[in-house]
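A single protein chain has been omitted from the complex, and every remaining protein chain is retained in its original position.
Order of writing sets the chain letters: A, B and C. Residues in each chain are counted from 1.
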Amino acid sequence: MTFLPGLLDTEAIRKDFPLLDRVVHDGKKIVYLDSAATSQKPRQVLDALNEYYEQHNANVHRGVYLVAEEATALYEGARDKVATFINAPSRDEVIFTKNASESLNLVANMLGWADEPYRVDSDTEIVITEMEHHSNIVPWQLLAQRTGAKLKWFGLTDDGRLDLSNIDEIINEKTKIVSFTLVSNLLGTHNPVEAIVRRAQQVGALVCIDASQAAPHMPLDVQALQADFVAFTGHKMCGPTGIGVLWGRQELLEDLPPFLGGGEMIETVSMHSSTYAPAPHKFEAGTPPIAQAVGLGAAVDYLSAIGMDKIAAHEHAITEYAVKRLLEVPDLRIIGPTTAEDRGAAISFVLGDIHPHDVGQVLDEEGIAVRVGHHCARPVCLRYGIPATTRASFYLYSTPAEVDALVDGLEHVRNFFG
Amino acid sequence: MTFLPGLLDTEAIRKDFPLLDRVVHDGKKIVYLDSAATSQKPRQVLDALNEYYEQHNANVHRGVYLVAEEATALYEGARDKVATFINAPSRDEVIFTKNASESLNLVANMLGWADEPYRVDSDTEIVITEMEHHSNIVPWQLLAQRTGAKLKWFGLTDDGRLDLSNIDEIINEKTKIVSFTLVSNLLGTHNPVEAIVRRAQQVGALVCIDASQAAPHMPLDVQALQADFVAFTGHKMCGPTGIGVLWGRQELLEDLPPFLGGGEMIETVSMHSSTYAPAPHKFEAGTPPIAQAVGLGAAVDYLSAIGMDKIAAHEHAITEYAVKRLLEVPDLRIIGPTTAEDRGAAISFVLGDIHPHDVGQVLDEEGIAVRVGHHCARPVCLRYGIPATTRASFYLYSTPAEVDALVDGLEHVRNFFG
Amino acid sequence: MYQDVILDHYKHPHGRGLRDGDAEVHHVNPTCGDEITLRVKYDGSRIEDVSYEGQGCSISQASASVLNDLLVGKELEEARQIQETFLTLMQSKGQLEPDDAMEEVLEDAVAFAGVSKYPARVKCALLSWMAWKDATAQALGELAERKTA
Partner (left out) sequence: MYQDVILDHYKHPHGRGLRDGDAEVHHVNPTCGDEITLRVKYDGSRIEDVSYEGQGCSISQASASVLNDLLVGKELEEARQIQETFLTLMQSKGQLEPDDAMEEVLEDAVAFAGVSKYPARVKCALLSWMAWKDATAQALGELAERKTA
């Protein structure tokens, strides 16, 4: 077994994840290398879901009976846990959504309907980057179409980093919002927040950070980031599907208009008009994802008990090893940074002219689960002139042996199509 | 034990619902009479969730590896099940949302951004009713505010029915959309669909039906309803929290613009513009509630195996019995229809001048869980000049003995505050 | 939670009814529809009267009655301390056992200790107290304005 400094006790950790015992194709144990798409779930999270449904299931916020009080306490308790996890100044800044995509759409729509000074309209500009996930592109394209605002973006350097050389031109007095990803899901690049935030603050633009690929993998401190909004998604961080988070600065959440209307988000309703509850409830219309919030709370507990800094160190060690081993594979080209510095644990590559679909399919037959395609970041593929990539991504349960299995699998792919 | 014709074998059914064994306040078994807020979940649904997370968890739609194919098949299989459950002409008409509130907001926003002939703007009118849940009021108020359209509504008769006497005036040539609830969550009223649909069709208005309180309780046939959109929510029909459904007619879903932007809902993305996938994916941005859809599929299987007609008959019998018994309680006034005809299994009432909060609290101490307040339908309370109601609501697992427990509890409440 | 003291105040509220005042506020508990209209009358910094009218559950009604008992006749400073002590008690989630000192300050209001275990009802118990705080701010603002005018 390969020993790398900084590794977690994966033998113990893997026991918590039932799916990692899954056997596929004639008795091969799964090698799950697709955590950037969605993570596996520890037993602790599934237990929390079951306990919620079996013992405490009720609708939240309005019940005076015991089980309803318990459900409310569990749901709001999950908000407390998430607030602590991201070091939010106030629990009321944590909004539960259905996924990161909804969180990002929520920001875009709030700004479209806002009053000055936040309002995005035809005299203003929106800034994103060329490495965004579609979920941080399309909401802004829609906003630009609907308001007449101009959409601008930072391009990419050849080695997969943001090209900030023209930052003063891209972010200017007209810019209302700058939205970018902390870690790219395709390239793995970890972006320099400070430079962008500083420039945005100079011109009075708001900053929204897509932390979908960061929250699961490293300590996340929304105060240190100095952003105005931070979005992420539960299912990539050991939590259930069906839940996302938007953190926003309190003053903004007070000033900005609601997005979805309905039960839970109101203060008082008459047929003629309604007033809205204070944040976070203002932005949570309808019965919230109660069980999913509880599950996310359990995920946050699970990750925190291990320690986000330890998880980051583990992934760094695995990534360093994986980059090194992958570069040994003939004809393999990494799309994105080719070192483990300032990068996350998702590594995209192309293998000669073998199409990623074929790479993925043959790996699957070996029990190795990787993702192939444009990973919801097609502009990156266009930028590098490739139709798609194969992506292996790692998490706290990933092992050097799995990296080795991937490298062996890729040899097999080369022979197969050679 | 009270015998009523049409009852289900609740002894067997209750074994499927772990929460119904819950003991509260010094050993009292819970009497759960709040299914209109959210239903309890059968073991079969929890098993489906666990099996999904333990064996098949992966992100959907883009994976070429086995588990990803399984996850996709399970998620899309759930869509098939829901389509069959509501007799949809096509599975592609079933959109998964996070709850009924999102479904209703989705319709409102599609119409706000639509081209002619669907576009809601300042020359047009929106029609709802005074008995709507806030989730079918606030989205339309927001749409009216944002577009300048006029919001109109049907009032209520003294006995809790829609007042359709002025239907030809309320729904007129300017009306673009009529949105109303099939069954009221506060009054229990089951509304006459045909008259409203016929008039809407005469003037070329679209019809949206909020079936949140209908889908769990009776056979739902979207073709028979002849509506254009039907919304409902998973957690009230034995499914998980975090999932809702919008059914829409295929031509409409093709013509109408998307709402949330992001991964999954696109066909192709460049930085300059994007094109959208066909429905239902066009309306499902981001990682969908995968496990929750699977759970809803299991719920639909569970309900169908028992039979929606049998469930409706059971609830009718319970409701008839409950109405009769409740009317025996001195000073009790039912808000809503006082017979079991054309009504659902949610019964709201006031008890003399004892405030519903106090009624609910004292009942809770007896282990009886009812909901108190305005039930997210405050205009109904205003209409009947009451601050709030106590609501008992029944489902397939409710028994006559639970009705008796409620009536005994109410006697106790009267003595306590007498 | 339904101590006899609370039920007594509910059935026989003290000081109920709207009388002359320096400021009037209307507060609503959005979750349950409890409402209160409350007026305060100051004589300098002394509370001359707190009058109110409203509809709501026993907890919110009794709490208004207890407030009237406790605050009328007090100096503003002392009233503020009482209000804060009550707030502390209500936010204690049933973890706080009122001691003698607290009982001295809160008198009948210590009976609400049990309510603090029920988050949904805490808002009912606080409704009149929040209204009083708001009305006081308005009244004293007005008085201050009148003085400087």
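Keep this in mind: a residue touches a chain if its C-beta (ideal position, glycine included) is under 8 Å from a C-beta of that chain, and two chains touch if they have at least 3 such contacts.
Model, not experiment: these values are computed from the prediction.
Peer 1: Among the chains present in the display, which ones are touched by the chain that isn't there?
Peer 2: Taken over the complete structure, the missing chain's partners among displayed chains are A, B.
Peer 1: Using the definition of touch stated at the top, determine which of B:Pro18, B:Pro42, B:Gly63 or B:Pro258 touches the missing chain.
Peer 2: Of the listed residues, the one touching the omitted chain is B:Gly63.
Peer 1: Looking beyond the chains shown, say which of B:Leu151, B:Val193, B:Ala277 or B:Leu382 touches the absent one.
Peer 2: B:Ala277
Peer 1: Of the residues listed, A:Asp121, A:Asp221, A:Asp358 or A:Asp404, which one is in contact with the missing chain?
Peer 2: A:Asp358
Peer 1: Just checking the interface: what residues of chain B touch the absent partner chain?
Peer 2: 61-64, 68-69, 72-73, 266-268, 277
Peer 1: Touching the hidden chain in the full complex, which residues of chain A are there? Just list them.
Peer 2: 355-358, 361-362, 372-374, 378, 381, 387-388, 416-417
FYI, only the chains that are shown with their structure count from here on.
Peer 1: Quick check: more C-beta contact pairs in A-C or B-C?
Peer 2: B-C
Peer 1: Sort the other chains by how far their Cα centres are from that of chain B and give me the top one.
Peer 2: For chain B, the chain whose C-alpha mean is farthest off is C.
Peer 1: Calculate how many whole Å lie between the centre of chain A and the centre of chain B, each centre taken as the average of the chain's C-alpha atoms.
Peer 2: 31
Peer 1: Return the distance between the CA-based centres of chain A and chain C, expressed in whole Å.
Peer 2: Centre-to-centre distance between chain A and chain C: 46 Å.
Peer 1: Where in chain A do residues touch two or more of the other chains?
Peer 2: Expected reply: 62-64, 68, 266, 268.
Peer 1: Tell me, which residues of chain C touch at least two other chains?
Peer 2: 31-32, 118, 121
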